[in-house]
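Here it is: the structure, laid out below.
Here the complex is missing one protein chain, while the rest keep their positions.
Naming follows writing order (A and B), and every chain is counted from residue 1.
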Amino acid sequence: MTKTFLVAKIAFKEGTRNRALHGIISLGILLFAVNIIVTAMFSWEMGKVAVDMGLSVISLAGLIIIFFLGINSLSNDLERRTIYLILSRPLTKRHYLVGKFFGLGLLVITSSLVLGVLAAVSVKIAMYGSESFMPAGFSWATFCLGIIYQTLSLLIVLALSVLWVTATSHPFTALLVSVISYLVGQNLENVTSIISTSKVFAGNPFLIKTLEWISWIFPNLAAFDLKTTAAYGLPVDAAYLALTAAYGISYIIVCLTIATAIFNRRELP
Amino acid sequence: MKKTTLLLLSCLLGFGALNLAAGSALKDVRQDLKTTYSLRTVPVPGPVLGMAAGEFKGIAADYLLMEVGAFLGSRQEASPEDWERVSTALEQSLMLDPYFQQTYLYVQAFLTWQAKMPEKAVELLKISAQHRPWDWRPPYYIGFDYYFFLKDFDNASRYFLEAGKVEGAPVLLPLLGARFAVKSGRTEVALRLLESMLDDPTLEETERKEISQRIEAMKGVLYLKAALASYKEKEGRLPDSLEELIEKDIIKKTPSNPYASEYLYDKTTGYVYFDEVK
Partner (left out) sequence: MAGNDQAAVAFQGVWKSFKQGRRPIVALRGLTLSVAIGEIFGFLGPNGAGKSTAIKLLLRFIRPDEGAISVDGLLLGRDQFHHRIGYLPEAPCFYENLTGLETLCFAARASGLSRNEAETKAWKVLEELNLKPAGKSQIRTYSKGMKQRLGICQALIHDPGIYILDEPMSGLDPLGRRLITEVILDLRKRGKTVFFSSHILSDAERLCDRIGILNKGEMLFVGRVDEIAPDEKTLEDAFVKIIETHRGAAID
């Protein structure tokens, strides 16, 4: 655990000093300023728009951090052989991968936290003087839940990206497959429900079966998207939250296990 | 050295001037374009749009509404094709985020009075009503549209009563629902609706003024109708003009009409109007 922690620590430190990260966070802050303007263009339930914008910016920033910073950091270690400095120590590839995941994950969590606070501030400012225009059920607790589950979904995408970096030979391929996994994860539930309820595909059990298989492989990211719930303060079910969290965390562990298995077999010439 | 400096300087000045000129010309052209600014909608089914938006459905819905708002704000009159596009955009926005209040308010504000598409409005409002069980407005609007535009008193009564069941709904709603069941008081209902809209603290000053004027005009109509009724009771016939009401001492003077110098009166039917539309 100490060894994993050591790798996580340097991955996190390296990440926090990355100028790209500063750029992403600045962009986030800029978008919050935009949020205040955009919100003013609506005259009803502006609070919903403000919350929507806030949560979407957090998600977007997290995705950019994973797809560019995260995948880059992992593949640079391999391409530039920075990993030699780690693996020439009494550290295993598992320490490296899990440590990297925690380091980068902490980076994503930090970004969500910082942007989350800023998002809340921007919602406050945007709604200043018109608090009655918050949707009726809105609560900051649901807002926080929205951010937490969104971050969990980002961590799943990160774990998948770690897996794809170990499984592919080129960073661009890893990026592409990770983005595709994200998109599939976001939409699979939607597509499956359309196809299984549509009459057009009713006679095609093969297609439905295939989709069912795919849905076991890719994560159901739509389940973690509580933006609408948070924006309107819709009621949330504790059992649903627990189930989703269990699903997400176990998915991450499975991803990292497979990634380690692949990486252990891989040579690093 | 000097030659290079000169070359660079002339490039900077020459192309700089060209850029400024082209830029300002472009601005003019764009200005003209703005008058023909049209709403861009992609005719795709909601689920497909939802897929494209992924986890960013919420802001995609907001964006569509902003487009609609910008379009309606930039244009004096809209063609039926334009309204068709507005209705598509509103429908797509509802597919992306069926909860948003602004969407159904746009639907009610534009698709009924201006676009004359009450059926579509009712269809879209039903989506909102289904997703916002805590909100009495969507079923109330549906009821109103059924009553006012579609003359379907049955459904109107049903939705008014439904709206009245929502916590925090005005007491008026169940009353209206009950009255519609016996098909009466059309002007009165419209008046009540308008008055309830005035309670909304979010109204713009101009909107408030508009509604107040309409209320005043409708009150004038109701007042004159009552006077006509008592005239008829007294004289056994309808008067030839509204002035006769004053001559017969039924009223002191005709109420002021915010939309015209005076109220219009149809002596064959006995109807009173505050504007030309009949």
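Definition applied: contacts are C-beta pairs under 8 Å (C-beta built on N, C-alpha and C of every residue); 3 or more make two chains touch, one makes a residue touch a chain.
These figures come from a predicted structure and were not determined experimentally.
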item	value
Chain not shown, its touching partners among those shown	A
Contacting the left-out chain in the complete assembly, out of A:24, A:55 or A:86	A:86
Touch list for subunit A against the chain that is not drawn	2-3, 6, 9-10, 13-14, 17-18, 80-82, 84-91, 267-269
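Here is the rule we use: only the chains that are shown with their structure count from here on.
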item	value
Residue ranges of subunit B touching subunit A (in the complex, touch as defined)	47, 50-51, 54-59, 62, 65-66, 69, 97, 99-102, 105, 134-135, 201-202, 204
Touching residues on subunit A, where the partner in the complex is subunit B	38, 41-45, 48-49, 52-53, 55-56, 59-60, 132-133, 135-137, 150, 153, 183, 186-187, 190-191, 194, 221-222, 225, 227-228, 231-232, 234
